[in-house]
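Not every chain of the complex is shown here; the ones you see sit where they belong.
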Amino acid sequence: MADQESESVRDQYAVRRLGECRIPSPLNLSVVTGDFLPDYTEDDKRVLVDVEVSEGETPSPAAFESAGPRQHIFFDPLTTRVGIVTCGGLCPGLNNVLRSMVLELNHKYRVRDILGFRYGFEGLNPAFGSPPINLDPAAVADVHRHGGSMLGLSRGHQDVGMMVDTLQRHGLDILFCIGGDGTLRGAHAISLECEQRGLPISVVGVPKTVDNDVPWVDKTFGFDTAVDVARQAITGAHAEARGTRNGVGIVKLMGRDAGFIAAAATLASEDVNFCLIPEVPFEMDGRHGLLACLERRLASRGHAVIVVAEGCAAHFNESEVSLDASGNARYAHGATDVGPILRDAIAEHLRVRKVAASVKYIDPSYMIRSGAANASDAIFCNELARYAVHAGMAGRTDTVVGRWHRRFTHVPLALITGDKKRVNPDSAHWLSVTEATGQPRLTNDPPA
Amino acid sequence: MADQESESVRDQYAVRRLGECRIPSPLNLSVVTGDFLPDYTEDDKRVLVDVEVSEGETPSPAAFESAGPRQHIFFDPLTTRVGIVTCGGLCPGLNNVLRSMVLELNHKYRVRDILGFRYGFEGLNPAFGSPPINLDPAAVADVHRHGGSMLGLSRGHQDVGMMVDTLQRHGLDILFCIGGDGTLRGAHAISLECEQRGLPISVVGVPKTVDNDVPWVDKTFGFDTAVDVARQAITGAHAEARGTRNGVGIVKLMGRDAGFIAAAATLASEDVNFCLIPEVPFEMDGRHGLLACLERRLASRGHAVIVVAEGCAAHFNESEVSLDASGNARYAHGATDVGPILRDAIAEHLRVRKVAASVKYIDPSYMIRSGAANASDAIFCNELARYAVHAGMAGRTDTVVGRWHRRFTHVPLALITGDKKRVNPDSAHWLSVTEATGQPRLTNDPPA
Amino acid sequence: MADQESESVRDQYAVRRLGECRIPSPLNLSVVTGDFLPDYTEDDKRVLVDVEVSEGETPSPAAFESAGPRQHIFFDPLTTRVGIVTCGGLCPGLNNVLRSMVLELNHKYRVRDILGFRYGFEGLNPAFGSPPINLDPAAVADVHRHGGSMLGLSRGHQDVGMMVDTLQRHGLDILFCIGGDGTLRGAHAISLECEQRGLPISVVGVPKTVDNDVPWVDKTFGFDTAVDVARQAITGAHAEARGTRNGVGIVKLMGRDAGFIAAAATLASEDVNFCLIPEVPFEMDGRHGLLACLERRLASRGHAVIVVAEGCAAHFNESEVSLDASGNARYAHGATDVGPILRDAIAEHLRVRKVAASVKYIDPSYMIRSGAANASDAIFCNELARYAVHAGMAGRTDTVVGRWHRRFTHVPLALITGDKKRVNPDSAHWLSVTEATGQPRLTNDPPA
């Protein structure tokens, strides 16, 4: 790799800093090893982007900046003012992140001014008339024990200039944006607007999507919990399927663009016979299509369990859908609700084929999103939140705090926002899923 | 009360016996108290029907026969052949009942011939081609740890004569029928047909309905578990409702004729603002209707949780439904699925009223039905099953085994099958619900 | 029964009233049936004490007063001052009872002065220096979602005169005492002292013992939850026992005087081979003692699970204990901790008998006591609390609110405090336990 190229590759992983860090951290950590005290993170610590190589290959030096508490920070805790906003839909762990941010800021950095904006970016728009609330340890005392978000959320974006006006009006130094792709795009825009206005405001994102489709991070919080609950739904579908002659249990799981929840829940349950995700095309009709395979499964085993990710709606050919499940159904459920479409298509097929069957459909989505974080997510949320605070106090901006190869990192917002992580059908992960289900390719064309 | 009337009243609670019990029980129980050994139940032991009186009033002597192991039994365990059938839909505890029946018959009475018929009454119809399976302790070893039914179930009835032919062909002495209202009607018919043919076959029902609407029994198995899981769904709806501006969480719960699950889950959760059940009429429109009350709740508190029992579909005036939610919606969901109808009606109302709201709908029914029994239901199922075996071995027939005032009883099938238990709107139970929700009457007419 | 005797029998079930109820209830309930509105409870409504009779026998008219909201009440809500105290050890549901009392008093009766005394009866003793806290709906908003008690508890009694002085100093009209046998004795003493001083103070107890050993009530709150959690511990002991050659899993469960939790958890789990409770004597030694039976079980099945109620310590002959488990052990655990004594005795016996075994001991007591109420207990606590409030507002005193034959009742404190409910070894309940375990009598003497 030429030096220039290498430079540009490295640049895309570099995180913007508001300025030099001159203020000693109030955290009182250690700078020596072996003293049984945790240490500050040095500024030049990095985490490699690529961890897989071929034998003999030279590893790429591309790397993310390591997250962690710095010995010197950018903002003076005595005067720092912080805002937090949660956007999008519910996700297990939101309250854990909120609480740990407040505890780290208040107990450790001694920051006293923390505002929680209500209902997502709407909370930055005075027109909605919901003033922010003051957050301190008492306000967040028990929130981590419950699902939901104590601040509330909303979808959709607001005008960037107006939002930065609000930041200025409140005199904020740091804004933490907890949300998914749209939210991080908003955070990026806010960050650029602040830069253009010459405002030294740190904008730090915490990626939040129960779908786990954020690139450049190992996983997003809430995902483990979602899979726990999704597994329960599948267990139920399995009992329903086995409980009747030719029982078919269908569970729709979240995943608009990526089938991570469907794949993981399938692996966790071991009860699934067909796992349908947006990344892997399948056909309904034909000798090797889903309907024929399902029929054969019923003939040989008497029951079947199907997991379908919501994003599979795109697999349904428009004409097929109107044929199988009628425009009415699509209108009633919304054009993108694949669950009832699949249920009706299967029921209709079995009816036509005179297979006396019983099709049961479960949509556990809101029960999954709204639960409290399991232990694994609680730990992850706690750490994410504290690393985000370290990043903000050290003047990083236009960045998210993520985890990569199990290390916490700073990842530029620009790198994350243009892309989605997806299940790789060539990967060992998808192999595991197909081994757990025993499902064939579900397409009529021979493999390339 | 005249003697004759009194006699006839008593008769309706009396259970039919196949004949005199002459065979010593192999259970080796005690007949003396104070020896630290459990005792046989005496034949003349009764449980009062009515436990509530007014001061000074003479209690009614009407009583059910107490269930329990008899010192002398009707069938000779060495030659007794038993059949078991499970009918209807899934219900937590089915496998527990099956397992305890088999263990009691095999380990205690030393009965070796136990047949489990597959998929409900269909299993008694040779045309379906699913032969019964032999049940012994190994076959039921771990089934109580899981939801579902190891025998499978089906709905619908079969020809009575054909079913009794099957009983005769298998040489059965006892048939246990585990199921709901339809199943118990079937059991009653089988019992009458056996009587007409002069067959000394004992037919014993175990009432099974997750809706808890069987009369003359304290509760049916699976109900406690159902309420546990229903509460989780409501907790999720509450988090969703609080998570957005004007969030409305709707949970549909089971209960075609009776709102017991909806009422109990409302009490258990304490998060519900409106609990709608078939027994208590409500109006959608008008100043005191649900929609206006909901709107006021949102205006004052910003969120609301609604629980609706499936049987409330009957409350919806036909014209209203087509007006509010359109014929399409009704067609797509089926005319009786009240959940989406209510969801669409509320969403449409709030849209018309320009209330920016977010309506989330959860239908946890299949997740509730399919779960494993909680501790309380596991105990109840175990006892019900063993009492049913005692009843069968002692030659009782045309009876169910129930629990009444916390005692196990024999109740004539004829008494149970004509009726449904319902939530009494005048009762303290409904008072508790309305106190937990704070809901008004939801009707525009003044109270009578 | 002679009239005089009958009178005296009835008297023992009669509850004391502070005076005539003249104030209209603010609850706005109905007095007519069929109007879909819950009704007031009439003063002459009763619940029979005995529900079991022999055929032809005349039922006893002895009855408890029915609990419920009265149309006219004794205290004027505008001026009523209420105190609440929780005593003893933790029990699932304490916070549910507290919360529902506050909500019923505040929302329904419009009582504004509610004091929560801290740490049991100590809170009524100014010497401890913990002032009571004001309770309103905000203070109890989410407490029902968690175990523990928001007021704190303590054991031990305080001087009755001093406690009544405190009631007078705070101008209290009603005192709710939530606790076990000792607490209810204290409540009875307070009530008598108030009567002697001529103070119209209502003292209403809510029986609280996870052991479920309160007489004249169906069950106490927290019991169902305790059995749920206890079952999990037994499931673990079972996995441990099966996981090694000659594995023995021992679970100690609560129950100082009564083995209800041990018996119910045994029934719920179906994994237990020996259930030891205080009510049923057993021997360790001899051909039919526990040790020999256990050895035979290991020889035939390779593993065993034992549940022992803490009250079984009394079964251990002093000399045996010092022989088997040594004085050191007894000193270290305290003489009454039967779990380690049993564990050590079994391990020593198997060592001497050269059975290569692995004995695992689980004491889940604090995990059981400290959990949040399950759905069934949540419902029960909510209703108990509201009925207690109705009783207090209607001027009942020296009474507990219980449930009897599934109806809520007023039971005189004097009737309850002298006695303990115990598992009846002659009963069908104990029969169920022995059938579930298959355990023999565990004594060497032949049955009487």
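Every chain is named by a letter (A, B and C) in the order it is written, and numbering of its residues begins at 1.
Keep this in mind: contacts are C-beta pairs under 8 Å (C-beta built on N, C-alpha and C of every residue); 3 or more make two chains touch, one makes a residue touch a chain.
If you're wondering where the values come from, they're calculated on a predicted model, not measured in any experiment.
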Number of identical chains in the entire complex, 3 depicted: 4
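Everything that follows uses one rule, which is that only the chains that are shown with their structure count from here on.
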Angle, in degrees to the nearest 5, of the Cα rotation that carries chain A onto chain C: 180
Whole-Å gap separating chain A and chain B, where each centre is the average of the chain's CA atoms: 41
Inter-chain centre distance, chain A versus chain C - centres from mean C-alpha coordinates, in Å: 46
CA centroid of chain B to CA centroid of chain C, Å: 28
Set of chain A residues in contact with two or more other chains: 146
Touching residues on chain B, where the partner in the complex is chain C: 29-30, 32-39, 41-42, 44-48, 51-61, 63, 66, 68-69, 99, 103-104, 107-108, 144, 218, 224, 227-228, 230-231, 264-265, 267-270, 280-281, 374-376, 378-379, 382-383, 386, 405-408, 425-428, 430-432, 434-436, 438, 441, 443, 447-448
Complex contacts: residues of chain A adjacent to chain C: 142, 145-146
Chain A residues touching chain B - in the complex, by the definition given at the top: 90, 118-119, 122, 128, 130, 146-149, 152-154, 232-233, 235-240, 242-245, 249, 326, 328-329, 331-333, 340, 360-364, 366-367, 369-371
